[in-house]
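Note that this complex is displayed minus one protein chain, with the remaining chains in position.
We just call them A and B in the order they show up, numbering each chain from 1.
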Amino acid sequence: MKDTLMRWKLPIICFIWQLAMIILFGVFIRYDEEANAHWNVIRRIRNITSALENDFYFRYPSFQDVHVMVFVGFGFLMTFLKRYGFGSVGFNFLIASFSIQWALLMQGWFHSLDFSDGKIKIGLESLINADFSAASVAIAFGAVIGKVSPIQLLIMSLFQVTLYAVNEFIILTVLGAKDAGGAMVIHVFGAYFGLTITRILYRTNLDQTKNESVYHSDLFAMIGTLYLWLFWPSFNSAISNHGDAQHRAVINTYCSLASSVLIAIAISSLLEKKGKIDMVHVQNATLAGGVALGTAAEMMLTPYGSLIVGVLSGAVSTLGFIYLSPLLEKYLKIQDTCGIHNLHGMPGVMGAIVGAVTAAAATEGVYGREGLIEAFGFEGRFADRTPSVQGGYQAAALCVTLLLSVGGGAVVGFILKLPFWGDPSDENCFEDEVYWKVPVDEEAPLRNVHYENNELKKPNSNGDTQQ
Amino acid sequence: MKDTLMRWKLPIICFIWQLAMIILFGVFIRYDEEANAHWNVIRRIRNITSALENDFYFRYPSFQDVHVMVFVGFGFLMTFLKRYGFGSVGFNFLIASFSIQWALLMQGWFHSLDFSDGKIKIGLESLINADFSAASVAIAFGAVIGKVSPIQLLIMSLFQVTLYAVNEFIILTVLGAKDAGGAMVIHVFGAYFGLTITRILYRTNLDQTKNESVYHSDLFAMIGTLYLWLFWPSFNSAISNHGDAQHRAVINTYCSLASSVLIAIAISSLLEKKGKIDMVHVQNATLAGGVALGTAAEMMLTPYGSLIVGVLSGAVSTLGFIYLSPLLEKYLKIQDTCGIHNLHGMPGVMGAIVGAVTAAAATEGVYGREGLIEAFGFEGRFADRTPSVQGGYQAAALCVTLLLSVGGGAVVGFILKLPFWGDPSDENCFEDEVYWKVPVDEEAPLRNVHYENNELKKPNSNGDTQQ
Partner (left out) sequence: MKDTLMRWKLPIICFIWQLAMIILFGVFIRYDEEANAHWNVIRRIRNITSALENDFYFRYPSFQDVHVMVFVGFGFLMTFLKRYGFGSVGFNFLIASFSIQWALLMQGWFHSLDFSDGKIKIGLESLINADFSAASVAIAFGAVIGKVSPIQLLIMSLFQVTLYAVNEFIILTVLGAKDAGGAMVIHVFGAYFGLTITRILYRTNLDQTKNESVYHSDLFAMIGTLYLWLFWPSFNSAISNHGDAQHRAVINTYCSLASSVLIAIAISSLLEKKGKIDMVHVQNATLAGGVALGTAAEMMLTPYGSLIVGVLSGAVSTLGFIYLSPLLEKYLKIQDTCGIHNLHGMPGVMGAIVGAVTAAAATEGVYGREGLIEAFGFEGRFADRTPSVQGGYQAAALCVTLLLSVGGGAVVGFILKLPFWGDPSDENCFEDEVYWKVPVDEEAPLRNVHYENNELKKPNSNGDTQQ
């Protein structure tokens, strides 16, 4: 008998955390110079003639696309669950809204803290990075969705964003790896962090029939899929260098994603019963090409190189859904609700490797001397690096990410396993009614009878059953 | 027995109004210089070297976001009504399409009429302002939705857009108040105008059980909510000054909205039965932080100031849904279908006050002398103003807006109360079948039986019942 009552726990944790954010923002966070009312004076001093020379105009369209991906893309992608639509969109909304606030602080401390005045200076790029952090949390959410309480999600977000910033600092700043679209920092990290947690929270008697879709919920999920697919070029180019790097990242991601679609549908039809295409693959594996370009999108990968990456990652992802996921559940006890291992885990690792190889293979002939320096940041501390050394650091970055994600996931998993966080009983998993006021549909009485007689009443009598 | 037949009335009003638009556009509206084929010549004369120095490139991304908010955001937000989805999206589409045309004229006469040739010159900023005007109409629609005919909506739009332009002229041009995101001109004006109308159109025997959602309609509504939430930073920054002001407005709105989400969910869980979260609050109160920054977003409010505004407005909005709306209905007879008082009314007033206080508290230390002049427009007629005087004018602008909205709403309400506009009878409110051809669903026979036997046939026999 589980106590899933959220009345006191959830509000209190929300209030405390939001209060903490206000205090910490008040102490630490200020506008950066491009968002500050003194900008016109600074422009004059630096002889910047055009008002357009503000990072805002370089990145705002990409930022909004990323913003849509995090909240609409991931939120609706998970609405395929027939009775967990509110939880999919709503909890994603909640944890992403918390994560972006906490990420502005955590990433700020590591990256944009101005030690002269002890303040974090934020601008549009900080908002994009905060959204990236929330994307990583949304990925991990895909593994545990339906089996945890909103409190557990908030706790997971707190730890994940923290560790995300640490990992990002180590691999980007210390190791000098490149990862503009976050194959490692976002996808690999989010996936293995979430998978480790769901492993620790393994449920023996999970009712898998509820972890399914109905006709309309699959269409809602396609809203999420399409916005993720369409805006992934913005995701992979959002924080690339101005000019050709952003331009190139868009072209590469566009090509890669297009080829993933054909391959995902081909393999689905090849291997599914009676050659019928499975919407699960259309909703997920079509996106693998975006993940797998997370590191290399801004590099001179060439358009045909991008197509190849899209094909391979689309294939790996679809095959993962068909063959690997059931094995992971059976033998490793990993209950991966949305199949994030197939969409973010394996394609993310592939993306990190593609990035390492592409970096190692870079030449002055292709990039030009200047282009090479700019593309890989071979300046300052890293001025002596060669492309092949850079490739080594990229590989090291993948290892660090894997270690931190699994290690961090283990710690957080055990914290979430404590018995007082209000998670649902096995038979009430994937059921919105546990945490949400679900409207009665007088026109579909069968649906309500179903709810009222069979499920929420019988197995747990914690008072959640009546509407 | 009401005559809801639209056959002649609706087409005729549409034809006449559209014809009027064509004639008035022909007489008055021309392209502004940046949209005119002579632009290249003008550029050369003014020594503008880059083709990017066209307002188009500063504002087009924000414009498109605002455009999505008005048509998808508001349209889908109201689809929570289980049997009024067509009316929500479709009537919103109709009245917004009319309002933007009429707004180009009304706002043009007040703002961009070139007295040398008697023409209104329109450009991208005119389109944004026209969309703002339509947003205000969509807000008022939220109060009366389901209870009025499309003819009444078109008449309401005509008057509202007219009065909107008058109010905007008084508070922005005459009083010199700042209101870039429209806390006053859009939200307060739209809300109290709509609320006054719905008060006058009070229905004693309204069937409140139809003013509800079902599971899928709540998910459709979340599409509206999320696009409003995501693009609100664009809304509040769309017509701000180029450069740091747009940048800052985005940061502030982003922070404010994030904190509203946590507070809305916390309070919902705290006060709803069994601690279950209510989708009504997630769909609406999460947006309060955007409204409440409508005036101050472009000011140096600081990020933590934005968080505080988000928390307070989110709290006021959620509490309004739980406690105030039932009281307004019971004692003041205000039937506010979508709860616009909670989402736009109170947060809008709060936003106006926040704007007045932030303006009054502005200092040269924070803005710099030049920044202060630019941020508040202390030039020309207003060159002598101090921030505290500006604060006073901001407060005066709120009063003017409240007066005009309630006064105008009263007049329009009485016009709409005339008996020949084809509004539905009490028992047919919130029912798409009155004005729309609704498809028969052979797979959900219960739904159709319901329609055919109980509702539209019995109480009114005006010929609306058979499909």
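Note that a contact is a pair of C-beta atoms (placed from the backbone, for glycine too) under 8 Å apart; a residue touches a chain by one contact, two chains touch by 3 or more.
The shown structure was predicted, so the numbers you read here are calculated from the model rather than taken from an experiment.
Contact with the chain that does not appear here is found for just one residue of A:I12, A:I42 or A:I277, A:I277.
Listed residues A:W39, A:F91, A:Y164 or A:Y254: the one in touch with the omitted chain is A:Y254. Interface with the hidden chain, as seen from chain B, comprises residues 5-8, 10-11, 14-15, 17-18, 21-23, 25-26, 29-31, 34-41, 43, 50-52, 54-57, 60-61, 64, 67-68, 71-72, 75-76, 79, 85-86, 89-90, 93-94, 97-98, 100-101, 104, 122-124, 127, 150, 216, 220, 223, 433, 435-439, 441-445, 447, 463-464. In the full complex, chain A touches the hidden chain at residues 50, 52-53, 57-58, 61-62, 65, 82, 212-216, 218-219, 222-223, 226-227, 229-231, 233-234, 242-248, 250-251, 254-255, 257-259, 261-263, 265-267, 269-270, 272-279, 282, 286, 300, 302-304, 307-308, 311, 366-368, 370-372, 374-375, 444, 446-447, 450.
Everything that follows uses one rule, which is that only the chains that are shown with their structure count from here on.
If each chain is reduced to the centroid of its CA atoms, chain A and chain B end up 32 Å from each other.
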